[in-house]
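Of the protein chains in this complex, all but one are displayed in their positions.
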Amino acid sequence: MDELEIDAVAEVELDDPVLVEGLPGVGHVGSLAAEHLLEELEGESTLVRRIYSREFPPKVSIEDGVAELTCAEIHAVSVPDGRDLLVLTGDHQAQTNDGHYALASAFLDVAESFGASELYALGGVPTGELIEEYAVVGAVTDESLIEPLEDAGVEFRDDEPAGGIVGVSGLLLGLGDRRGFEATCLMGETSGYLVDPKSARAVLEVLEQMLGFELDYERLDERADEMEDVIGKIQEMEQQQQQMDVPTDDDLRYIG
Amino acid sequence: MDELEIDAVAEVELDDPVLVEGLPGVGHVGSLAAEHLLEELEGESTLVRRIYSREFPPKVSIEDGVAELTCAEIHAVSVPDGRDLLVLTGDHQAQTNDGHYALASAFLDVAESFGASELYALGGVPTGELIEEYAVVGAVTDESLIEPLEDAGVEFRDDEPAGGIVGVSGLLLGLGDRRGFEATCLMGETSGYLVDPKSARAVLEVLEQMLGFELDYERLDERADEMEDVIGKIQEMEQQQQQMDVPTDDDLRYIG
Amino acid sequence: MDELEIDAVAEVELDDPVLVEGLPGVGHVGSLAAEHLLEELEGESTLVRRIYSREFPPKVSIEDGVAELTCAEIHAVSVPDGRDLLVLTGDHQAQTNDGHYALASAFLDVAESFGASELYALGGVPTGELIEEYAVVGAVTDESLIEPLEDAGVEFRDDEPAGGIVGVSGLLLGLGDRRGFEATCLMGETSGYLVDPKSARAVLEVLEQMLGFELDYERLDERADEMEDVIGKIQEMEQQQQQMDVPTDDDLRYIG
Partner (left out) sequence: MDELEIDAVAEVELDDPVLVEGLPGVGHVGSLAAEHLLEELEGESTLVRRIYSREFPPKVSIEDGVAELTCAEIHAVSVPDGRDLLVLTGDHQAQTNDGHYALASAFLDVAESFGASELYALGGVPTGELIEEYAVVGAVTDESLIEPLEDAGVEFRDDEPAGGIVGVSGLLLGLGDRRGFEATCLMGETSGYLVDPKSARAVLEVLEQMLGFELDYERLDERADEMEDVIGKIQEMEQQQQQMDVPTDDDLRYIG
């Protein structure tokens, strides 16, 4: 196996498509958003590429007894009355610094081969506390992209996120810019402790406005309700614990 | 030394052989099984390949003062009235993610060079508690392989093992599938705390039915009896400890 | 993206320039010094090279919503009445041992391409305690370089720093020497606990004498005053703590 192998599962003609990336990260915001997008637009979507890499964990996942080698997938989506999409999903990011560069480059190669020159990287930005109002924070490769995003409700803040954007989302902007992509990162605010379907919805609502598609949110809202129940139980436990001991953030990290 | 060097120790003619992998892993189930297989079929087996790699630990093992460089070995076994086998054993898995891909690819190369297109990866699946009845859980590369395995007593469970299969066994399925192998992983249930000859026997009994060989289990049962003694002593100690303190899993991790 | 990509942002003619390196390290002494140098000589400086590498963290930094891929930068500075400079700055060192070699080699390549054959690596040497008098410790690639540095107040000590010099500063000397560079490392003494503008000033004052430029230190002194305030508060806290508990070095590590 080479460092990287790209399987061409199907070929489709797309008109000036936009790459939308949703790999796992903070609060699983990006992956929840991208997977919901694919579920809701299932009728219009086609799996076009599988990307295998020695940079992924050496692993197969098992469903009903059948093994699937870890990979990233790119679906082509022909949205009626909207922009064509290339949606990038997967179970893993790269396992090394070097691997992040290799995979982000490969994703851009595929996007270019379909004629894409714009991209949206979806993710979460951790706030450290439970959230009432879900703001979406933006970062772009060119100042000219800011105004239309602000019109869609995206917030741009001085020096935020403070530590920059790390991993594939960051590199899709950084390496994308060097290759002439207009790239935007949309980061839904999220506590950072829990899988966060509400934050994913906030990000998708911005994307709807920017790219001209419309989604039903019933399934995502159901998952949000399930999380509400979990949060409720955690808060109960916390109150009980506070009468006994100091609770820690680790108690509620990534339950979903 | 190159990243990988394959020594051709002997050449033999095999008829449609099946690769059987038993490298170290959970409960040493896979390696116990493969080594027992080789011991019992010693008269019919020939060491055909040694695989050296910079992905293995930088180590020699010492026996009677003589050093042997860490490697994996493949024996050819001509089973009377059964399928020919290629049995893969060794003291180590790769030390990095990337190395797992490199070695699994090399193992498949060797198997292909002997005309193999089927494989069994043997291992253990940890249950976290001492076991009475040793089930064998399966995973395959193609749904059509499930029925004959179920007939041989293998269990297929939804989404189990939950975290997928990691390491060389997982990749032999994942990479094997991409190269046209029909691949099966047989995982004996095991506590995960102890070297487990009983679990290895459960796995081998499935393999006997699938591949048409017959083994004597006396030596493996003797090792199982030795482990029973160890378990008995641990349980005694636990009972004594419970009167004093809380015991930990670490007390009994991998005694063998 | 290749392991290394060097963008030629501008071309300038330099006369026998000296490479001055100030990447992050102990007390941020080197980076504070190099950045202050660039700020004060802004009128005479031009960004000439950006160096991108898979050895840097996979990250973009965000300023006013616009993303910048992690890189190192080299500015050319034409100092009136002084030596021409190539000033190397950046937010990160390499993330692996191997990466340090790759990046240091690349920095030397760029310096050579501008005709440089001398270099100064700037950094800090930790003393473990707050400092009153800021000595500058030196290390060189050739004994003949020591005397003029001692005349400028640099101290050379037997076997100090005891553990040698690790990272890009060390390799610029080690690899530079192998390529014929006359290389000097100037290490300002610093506690090791705090970002240290005073230590950076001590280093720059040596450099002024060696290379014939003159700097205003107002901005650096302001930062030093801010740090004094921080130190004052820490010392207060320590006194309060000592009445309660034993304080640890970790309480004051890298506040800046």
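A, B and C are the chain letters, set down in written order, and residue numbers restart from 1 in every chain.
The rule is simple: a residue touches a chain if its C-beta (ideal position, glycine included) is under 8 Å from a C-beta of that chain, and two chains touch if they have at least 3 such contacts.
This structure is a prediction, so every number in the text was calculated from the model and none was measured.
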Visible chains in contact with the missing one: B, C
Candidate in contact with the missing chain, chosen from C:A102, C:A135 or C:A152: C:A102
Sole contact to the chain not displayed, among B:Y52, B:Y134 or B:Y217: B:Y52
Interface residues of chain B (partner: the chain not displayed): 1, 5, 52, 54-70, 95-96
On chain C, residues whose C-beta touches the chain left out of the figure: 94, 97-98, 100-102, 104-105, 138-143, 146, 156-161, 164-168, 170-171, 173-175, 177-178, 183, 185
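Rule of thumb we're sticking to: only the chains that are shown with their structure count from here on.
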Touch-based graph of the chains, sorted into line, ring, star, complete or other: line
Distance-to-centre winner among chains (Cα means, whole assembly as reference): A
Remotest chain, chain C as reference, centres from CA atoms: B
Geometric centre distance via CA averages, chain C-chain A, whole Å: 38
Chain B and chain C, separation of their C-alpha mean positions in angstrom: 53
Residues of chain C whose C-beta touches two or more other chains: none
